[in-house]
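In this view, the complex is presented without one of its protein chains, the others remaining in place.
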Amino acid sequence: MTIDTFDATGVKPSHWNLASVIEQLRVSREATHNIRHQGRVRELPSREALQIIVNGLSAVLFPTHYGRPNLTDESIDYFVGDTLNTTLNRLTEQVRRGLQFSATEEVPDDAVLTQQAHAITREFAANLPGIRALLVSDVHAAFSGDPAATSVAEIMLCYPGTIAILYYRLAHCLHRLGSPFLARLISDIGHSLTGIDIHPGAQIGGSFFIDHGTGVVIGETAILGQRVRLYQHVTLGAKRFPADDQGVLIKGVPRHPVVEDDVVIYAGATILGRITIGAGSTIGGNVWLTQSVAPNSNVSQAQMRND
Amino acid sequence: MTIDTFDATGVKPSHWNLASVIEQLRVSREATHNIRHQGRVRELPSREALQIIVNGLSAVLFPTHYGRPNLTDESIDYFVGDTLNTTLNRLTEQVRRGLQFSATEEVPDDAVLTQQAHAITREFAANLPGIRALLVSDVHAAFSGDPAATSVAEIMLCYPGTIAILYYRLAHCLHRLGSPFLARLISDIGHSLTGIDIHPGAQIGGSFFIDHGTGVVIGETAILGQRVRLYQHVTLGAKRFPADDQGVLIKGVPRHPVVEDDVVIYAGATILGRITIGAGSTIGGNVWLTQSVAPNSNVSQAQMRND
Amino acid sequence: MTIDTFDATGVKPSHWNLASVIEQLRVSREATHNIRHQGRVRELPSREALQIIVNGLSAVLFPTHYGRPNLTDESIDYFVGDTLNTTLNRLTEQVRRGLQFSATEEVPDDAVLTQQAHAITREFAANLPGIRALLVSDVHAAFSGDPAATSVAEIMLCYPGTIAILYYRLAHCLHRLGSPFLARLISDIGHSLTGIDIHPGAQIGGSFFIDHGTGVVIGETAILGQRVRLYQHVTLGAKRFPADDQGVLIKGVPRHPVVEDDVVIYAGATILGRITIGAGSTIGGNVWLTQSVAPNSNVSQAQMRND
Amino acid sequence: MTIDTFDATGVKPSHWNLASVIEQLRVSREATHNIRHQGRVRELPSREALQIIVNGLSAVLFPTHYGRPNLTDESIDYFVGDTLNTTLNRLTEQVRRGLQFSATEEVPDDAVLTQQAHAITREFAANLPGIRALLVSDVHAAFSGDPAATSVAEIMLCYPGTIAILYYRLAHCLHRLGSPFLARLISDIGHSLTGIDIHPGAQIGGSFFIDHGTGVVIGETAILGQRVRLYQHVTLGAKRFPADDQGVLIKGVPRHPVVEDDVVIYAGATILGRITIGAGSTIGGNVWLTQSVAPNSNVSQAQMRND
Amino acid sequence: MTIDTFDATGVKPSHWNLASVIEQLRVSREATHNIRHQGRVRELPSREALQIIVNGLSAVLFPTHYGRPNLTDESIDYFVGDTLNTTLNRLTEQVRRGLQFSATEEVPDDAVLTQQAHAITREFAANLPGIRALLVSDVHAAFSGDPAATSVAEIMLCYPGTIAILYYRLAHCLHRLGSPFLARLISDIGHSLTGIDIHPGAQIGGSFFIDHGTGVVIGETAILGQRVRLYQHVTLGAKRFPADDQGVLIKGVPRHPVVEDDVVIYAGATILGRITIGAGSTIGGNVWLTQSVAPNSNVSQAQMRND
Partner (left out) sequence: MTIDTFDATGVKPSHWNLASVIEQLRVSREATHNIRHQGRVRELPSREALQIIVNGLSAVLFPTHYGRPNLTDESIDYFVGDTLNTTLNRLTEQVRRGLQFSATEEVPDDAVLTQQAHAITREFAANLPGIRALLVSDVHAAFSGDPAATSVAEIMLCYPGTIAILYYRLAHCLHRLGSPFLARLISDIGHSLTGIDIHPGAQIGGSFFIDHGTGVVIGETAILGQRVRLYQHVTLGAKRFPADDQGVLIKGVPRHPVVEDDVVIYAGATILGRITIGAGSTIGGNVWLTQSVAPNSNVSQAQMRND
């Protein structure tokens, strides 16, 4: 459509030695992708489609905040129903594509993948009311936890933590239902929007609040209890990565912290390894922690030098 | 428009138990929104509209950098005038919506809100030349403060700090004129684009420079003087949140640092509480600071262990 | 097109004292831009165009991951060729604009700039296969370095580090070929998407891996060897900025770290100044380092106080 | 958004004597619009919005043909409900604007217009099932009347007559309910799409079929019975326009033909004036007719000369 | 995306009795579509997709006229190849959908339809060079037949006849290869753009020229030889439609004219029935003709009365 006008630049087209560059790129591709025979292609899930899908799910869960400004009691369920249906159809296609990457190396049966995609998506839909309940608890935690918050609407529209948790809870559900690739993509979109990086494999209880948020990292096997509160730049990471005899990393081993109920972790704290932060503890800002702490501990950083 | 083609996915539509999911979501909404009677709806401000509005204001303030590439002396004022008019009309609508959330719980009078929205927007327009002057001082501070900067154009187009300060100065003005919800939304858009989180309530003097910027957090009641310079990951935060007898947080209490003129704060420093950083001080990287320091202080972190 | 409907807001247009605001803005512009005579304008490169250009280059380098989902052996080279040609034409125009800012203050000759732009773009095209080879090494480094990674596709689609390095490698090539302004713009787009800030002037060897990534800063004169691995919030920055006798910063002096081969730097470490991190060293999380360390060093932070 | 790239044409901007042209245009406007005082503006209905509205109504009436390809029994009513609600909200705004032009010259009361717009739109919605029934009869008439028609789907998607009648029936309903300006706009959009020009004031019975259609004109006061069939280039027009003593045309006088049930009119026939074509008549191609004909007449053109 | 802002109209949402209208529409649908059991849906071809497909085919056939303005000898085949591949993939999907309507009433096998769609599309691709040759002959006929034509480019960009013939030749090929529904849709898009209505079943030789064109109608079984020239409002139609004993029209019977080589038919002529216009004949403007004429005839209308 607008291609013509876009290309109408002030600089005339030139000769680029296209054939040579294209040839070299083909050789380079074939060196890395020598598996690609018979023109068979695995279609990758689409980041753009997933963004639209998450927007649709957000509108379904909170139609007045993320849907449309002019919904009425008479019309709201039609909006929710139509958006939900459209979004689930779109999600199925992406789930199907994602399953190609979980499947074993041999050619997967398209019909089987489609059936699996339908089942996962249907189960996902059934989980939406439960996800909504968790998100409502998160928003309440933010409202009662931040003195700068003036309304629920502000928390839902202006807090990156809210957005990050929304993306996480949707991604985690897909991860749990057997669509890990899609879950990762949704996570990464949320990360790009908020600067908050929560792996969809992490398990996080209700009433979760992240204030400011930029730079928060929560690893794949982390477990967080109820009413945990985090500030910006908090890392819940792995300390080391166990490798097998050939030096290849072993995947999926529990290696991130367990954070029990009612823990607060202040800005910049780095907590690494499969340690446990006991319930009710407070971890101070910039703390570097690699050992478990008992419940109700209060950990803070060594003093600074002022000269 | 493209709905048809988008939905033409490789996966056939399925049956999703829509009625059951929709019913559960309705019950969940009604539990949280039991206030919503009579179909009355508060329209939320639109993040998308605000993005367009900030783009318009940027173009009005710096038409050759953020407007169009082909403006001439003959045409520039027409562009500025038309963009300003369009943008102010759009802003009024968003201000009006935002005022619904500041208004008391009872049904606000639409005509009164509209009148207020017009007044705020008109006053905002009158402040634009002053905002431009401050932004010019900020850009000059960046040029003289960063050895990597090669031109004013580079600072205006390639520095996230410039964008973050632009969003902050616009948001702060709206905050001051009585549109705090809108101000927060604009702040958060800026945060999402740059990773720099400045609350619109903060007060910041001219010639302000943030280098790199990702992870900077400046709290609601912070006060910064002239010629302050910050690096990435600096936090100017609250230490603790005073609560009332019922444990409810008290909102609006001064709880963030006062940073006087000519202070430099290096990467990763965390400064918490209503303390004062005296004029001319330098705070080193990764410093954790919760007490006031005298003017011209030089604070740095304890040494590392090298083993 | 949609202007009409967009402007059909619930608030009637008002009177904004446009003439006065526009007059003040013009005076403010003329004070800062007194150079602008004779209606001559330097066209700024377009951030939007550069985003489209980087998308095009990504598709050319990795057509099945960043191009289209339905390419076949028969069609892939046509896609690559057409996308490459279109993208190079667009890039030439942006290079030409960027050169206006590198040019000396006197009016540059348009024909000369255009010729230079063609030459730079043609040379850039010739570098693409080499850039691809480096990026392939980076992706392999991620796969072998992160236990959470389950497939190459996941690393290419879901890892912000991959995106940041892709933007960096394209920007660095343009920087090296004499288009520094464009290089900076591309860097900053990558920064905005990923929270990872790599100056295009930095020199970075193959098999480079950034995990999580948010908050990483790599300065203009930094030099990184082969197989370097970084985590979130790592800064490779300058310690101080040498100024000349008038206090004006001297630009371009080497002032950022040299990181040799096979170095790992954990989350939050801040490394400042023209120091050298010897090959094979490990720098622990949150470490603050301003002195060189020998090869195979293991630097970690002082202990925390637990009370 | 794409303004920048669009304007990046190969031709540099020039000096256009803008001030002079703009001044002359303002003088010209003021000469014609001397009524426009006090900045008061009547907002015109939007052709673009009406196109979207008619698309929405078409989808509501025939969701599988004009809506989406993947609707199921479970989802179709949600789609219809949400589309209907959205479309009626949009229509109300356009009806309100249109009423400003029917209103008397004095300033109309906005609240009254809005109330009228709501009432008209609600009544219009109640008429939709009846309109659907008529359209179904029209489609059946096409199927049984054209030997080239192979399916109902073909008639609904590929016959300009179907589209023209759909636009007419919607426009006629609005015309009847008191929104004549909007009705005319909808008619003209239909005319532009199909080349068939039916004034919304015309009264047309069920089972109406127009074959090919280009060039058909049906005037404001025409009355057509059941099962009328027309071919391309048929005019049902006025013969002369009665004027009052000052030579001003008298508006609204019946001046177009009455066509009774079961009449067929072949291509190019021109029928003018308030005459009656009796039931069951056939009017031959290219016939020029200005007098009534009895039921079951068979009118054809004089012979051609073949030399 | 722009839904929010679009719906932000000056009129508040109202109550529309949605449930009642939706219920009535459902009843009406069920009355007409009582075949629709088990949620099975035939997806209709998409008019929007077909428009994009025809644009793609036009660009493939005449890349410098209908493709992009900046193609070079080096790049043109990449553009053609990529556009062709993309367009054929899109076409296959539409062909597949269209085949559902040609299939017998019982549930068609999806795999069989897909295979047929691939075969038809592949055959269609093989016909493109032949179609191009015919279109080149048509353009030459226009250039030599119209004294107002000043260049080939003008004929290709500004003549509705050229567009109509392009749409016809593509549609006719699909019609011949077994995709009649798609062919009709493409025809109707061309009709809507140009006012020229050519049934895809018609057979038309090379060097065909339609001047001005609005209102031309060419029926399903018409046969036109080489070098035929038509003017606006010419009809090549059916005289009567044979019906069977039950009065049902018999489909597919030859009922439109045969026009031999080198015939010219002037504006407004109406030629009806399976008659033959002998080679080299000229038919005058507004002539009404229902009998065959010998080769080299010259038919004109009876004289007018001038009073």
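Every chain is named by a letter (A, B, C, D and E) in the order it is written, and numbering of its residues begins at 1.
Basically, a residue touches a chain if its C-beta (ideal position, glycine included) is under 8 Å from a C-beta of that chain, and two chains touch if they have at least 3 such contacts.
This is a predicted model, so every value here is computed, not measured.
Novice: Specify the residue from the set D:68, D:199 or D:212 that touches the hidden chain.
Specialist: In the full complex, the listed residue that touches the missing chain is D:199.
Novice: Out of E:12, E:29, E:47 or E:90, which residue would touch the omitted chain in the full complex?
Specialist: Answering carefully, the residue with contact to the hidden chain is E:90.
Novice: Of D:123, D:188 or D:261, which residue touches the hidden chain?
Specialist: Going through D:123, D:188 or D:261 one by one, D:188 is the residue touching the chain not shown.
Novice: Mind listing the chain E residues that contact the chain we can't see here?
Specialist: Where chain E meets the chain not shown: residues 49, 52, 60-61, 63-65, 69-74, 76-77, 80-81, 84-86, 88-90, 92-93, 96, 114, 117-118, 121-122, 125-126, 128-129, 132-133, 136, 144-151, 153-154, 157-160, 193-195, 212-215, 231-233, 267-268, 285-286, 301-307.
Novice: In terms of residues, what is the contact footprint of the unshown chain on chain C?
Specialist: 3-4, 7-8, 12-16, 18-19, 68-72, 74-75, 78
Novice: Taking the full complex into account, what residues of chain B touch the chain not shown?
Specialist: Interface residues of chain B facing the absent chain: 2, 5-6, 8-10, 12, 68, 70, 72, 74-75, 77-85, 89.
The criterion applied here is as follows: only the chains that are shown with their structure count from here on.
Novice: Once the Cα atoms of chain B and chain E are superposed, what angle does the rotation have, between 0 and 180 degrees and to the nearest 5?
Specialist: Rotation angle, to the nearest 5: 180 degrees.
Novice: Quick one: report the Å distance separating chain A from chain B, using the average Cα coordinate of each chain.
Specialist: 24
Novice: By the touch rule stated above, which residues of chain A touch at least two different other chains?
Specialist: In chain A, 6-10, 12-16, 18, 69-72, 74-75, 77-78, 80-81, 84-86, 89, 195, 214-215, 233, 268, 286, 301-302 touch at least two other chains.
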